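Submitted below is the structure of interest, expressed as structure tokens.
One protein chain is absent from this view; the other protein chains keep their places.
Each chain gets a letter, A and B, in the order it is written, and its residues are counted from 1.
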Amino acid sequence: MSTVSQLALLFIGAALVNNILLTRFIGLCPFFGVSGNMETSVGMSLAVVFVMMMASSATWAVWEYVLAPLGVGEFLYIPAFILIIASLVQFVEMYLRKASPILYRAMGIYLPLITTNCAVLATATEAAKPGFFKMNIALGASLSLGEALIYTLGVSVGFGFALVTFAALRERLDLAPVSRLFKGSPIAFITAGLLSLAYVGMSGWFGL
Amino acid sequence: MNSAMKLIVPVLVTCVVAATGLSLTYSLTAPKIAEQDRLAEERSLKAVLPEADAFGCIEDTAVIEQAQAVADPVQIIDMFQATEGGKPIGWAVKVSSRGYGGPMIVVVGLDTSGSTTGVSILSMNETPGLGTKVQTEPWFLEQFIGLPGGYTDGDVRALDAISGSTRSSNGIRNAVAAAGRVYAEILFEMEGVSE
Partner (left out) sequence: MSEWMRVFRQGLSVENPLTVLMIGLCATLAVSTQFQNALFMGLAVIFVLTMSNVLVSLFRRVIPDQVRIPIFIVVIASFVTIVDLVMKAYVPSVYQVLGIWIPLIVVNCIILGRAEAFAYRNGVGLSIADGLGMGTGYWIVIALLAVIRELFGTGKIVWFESTLISLPAGYAPPSLLLLFPGAFFVFAFMIAGARLINERFEARKEGAA
């Protein structure tokens, strides 16, 4: 059983020390794709938190009650998990469109993009069968549903935080005089490199 | 209904074909994968205790649990008694220790007096060219050989780390220190017990 402080460490480890974007390189496509301005990056971050939480609960349950007991997990988990995530996203989109136009406007257009976001697949897989992606070394051999959800919350909040920070930097970057060859994506990569350096500095905090 | 079937059937057919194909591939590769894992383990065991001709896995869960309590924060995966011609000549402790990029699986060899005979890395996920120096720079693992029986955590910590790869080095040092503690507390008393 885990104590509150262990759960807090799990959260911090997932959100900051082992930040999925800047220390593990997972989920970079939206990181560069939608970080052009503040508003879209906030919408994307919200959508990611939402989808990751749902995806992790679903893959956790499927692994625990279907794949692992049947002994087919080793070779079916990739198609099974991605299919779960894809259909989940589809249903959420359909539901939001009808039920909550405000939420739909805030994050609806990002939902299809999220299906092919490696961060979601990686986190949902890690929550269901920990240790595979080696994203958080504080994880034990298996997680309870609660731990899996705290972990997922940590990863997704860390993702959103990094994305929004980066968007803020890029808005400033648009005004800066940049050499012709480096304008646009190259300078964005260099900025991301510097941001990533800051995260490398956190490695080892709290022994994580 | 008919139109819904038109959508569902192709998806189902795809899924069934895919699942069949994959279970076929799995049944073909599974023995090979198990064989590779076994070979890798055998290589590491041989590397740390070259004279041994057989390794008996310690199955007693009570012993493993005791060892785990002593080894914490390093995780014990397996413990082996090494024998040569039926005579016990030492121990091999397979542990999972925390490196920079994730868990490192390390095998530590000890002779019957508890002195280290070798350290071998079974798997790790360290940064290539940086953290992996713990394996590619031969002096690093060699310095652990011949620590006297009953060595302490301090003795291990006094050895050098690789500059720039401190956390990977610490992963190995913690593994060796844990093996020392396990010997002093548990294996020492099991001496002479032949499995």
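Quick note on the criterion: a residue touches a chain if its C-beta (ideal position, glycine included) is under 8 Å from a C-beta of that chain, and two chains touch if they have at least 3 such contacts.
Please read all numbers here as calculations on a predicted model, not as lab measurements.
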- Note on the structure: Per the whole complex, from A:Tyr65, A:Phe91 or A:Phe189 the residue touching the absent chain is A:Phe189
- Message: For a quick check of understanding: of A:Trp60, A:Phe75, A:Tyr110 or A:Tyr151, which residue touches the chain that isn't displayed?
- Response: A:Phe75
- Residues of chain A touching the missing chain are 22-29, 32, 75-76, 78-79, 82-83, 86-87, 115-118, 120-122, 125, 132-134, 181-182, 185-190, 192-194, 196-197, 199-200
- Task: Write the list of chain B residues that the hidden chain touches.
- Result: 6-8, 10-11, 14-15, 18, 21-22, 25-26, 29, 32-33, 36-37, 40, 123-125, 127-130, 164
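The working rule: only the chains that are shown with their structure count from here on.
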- Quick one: chain A and chain B, Cα centre-to-centre, how many Å? 31
- Message: Using the touch definition from the top, list the residues of chain B that touch chain A in their complex.
- Response: 15, 18-19, 22-23, 25-26, 98, 100-103, 125, 167
- chain B-facing residues of chain A, complex: 72, 74-76, 79, 83, 131, 134, 137, 203-204
